[in-house]
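Complex shown without one protein chain; remaining protein chains in place.
Now for chain A:
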Amino acid sequence: MQAAHRLGFVLLLTPLVLWLALLIIIPHIDMFFVSLRERVGVGEYETSLANYRTFLEEPLYLMTFARTAVMSVLATALTLLIGFPVAYYIAKIARGRVRSALFLLCLVPFWVSELVRTFGWMILLRETGVFSSLLQWAGLAQGPVEMLYNDAAIMVGLVYTSMLFMVVPLVTTLDSLDDAVIEAGYDLGGSGPSILREIVIPHAMPGIVSGSIVVFMLSLGNYLTPIMLGGKDSLWFTELIYSQFIVRFNWELGAVFGFMLLILSSVIVWGTLRLTGQTLEKTMG
């Protein structure tokens, strides 16, 4: 019995261990060693921190790095601001069929590939696109208006792509809040904003944090949306990684970039958890 138990445990654990080891731990260890390699001649390498120095000394890299971080935080905040009322409506106000229909509507865009979805935004926003034509038709613009290839377009795309990942954890946590608790708040003299601040948001905190972490990581690591919707002034850090690996074939610098991105996301997630007093177990469990 005991042995059978153990065998079952091992069998269940094997895929997880394999997945972690083969796809995450081993590549990262390898990347780490690659990042510490300096090419001194053809096929000759030395161990040094030269690649990290390159990253720190080149303003374009640093600026893009910081821009990506700030934009991702902003996208996360916007997604939360838009997603919270949506989730609240689904979890607390909608009933029965309306509720499931609304939930499904959040999911529907994900039946289409991200590429096609992003292309949808291009159709709407480009110079000859729907919005531009509408503005001209209404007489609000004289000539064609270009709305693509700027930071705002990237932001729209990122928020749109991330919405579901914010709404789902929020609906789950808000769902677990007993309606009577909200009513008790009103009964004891609370007003709408005070109940939101003292009762609803504290209760939804695990959902807010876990949704934000997921959205932040997705935005930070997003490649397609910034490439398609952003212009030459709207570089995303993942574009730099791509160009180092694929275009310039400078794997060493690419590995450094990859590591910096990993460190950035780890630091920001850790900071958010500390700031909100949440733990990873509480938000992900």
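Going forward, a contact is a pair of C-beta atoms (placed from the backbone, for glycine too) under 8 Å apart; a residue touches a chain by one contact, two chains touch by 3 or more; residues count from 1.
In the analysis below, contacts and distances are computed from a predicted model.
UniProt records the chain missing from this view under the protein name "Spermidine/putrescine transport system ATP-binding protein", selected from "Lipid II isoglutaminyl synthase (glutamine-hydrolyzing) subunit GatD", "Succinate dehydrogenase", "Spermidine/putrescine transport system ATP-binding protein" or "Heme exporter protein C".
Summary of contacts with the chain left out: across A:Gly83, A:Gly157, A:Gly185 or A:Gly254, the touching residue is A:Gly185.
Touching the chain that is not shown, out of A:Ser194, A:Ser266 or A:Thr279: A:Ser194 (per the contact rule at the top).
The omitted chain makes contact with chain A at the following residues, 178, 180-181, 183-191, 194, 198-199, 202-203.
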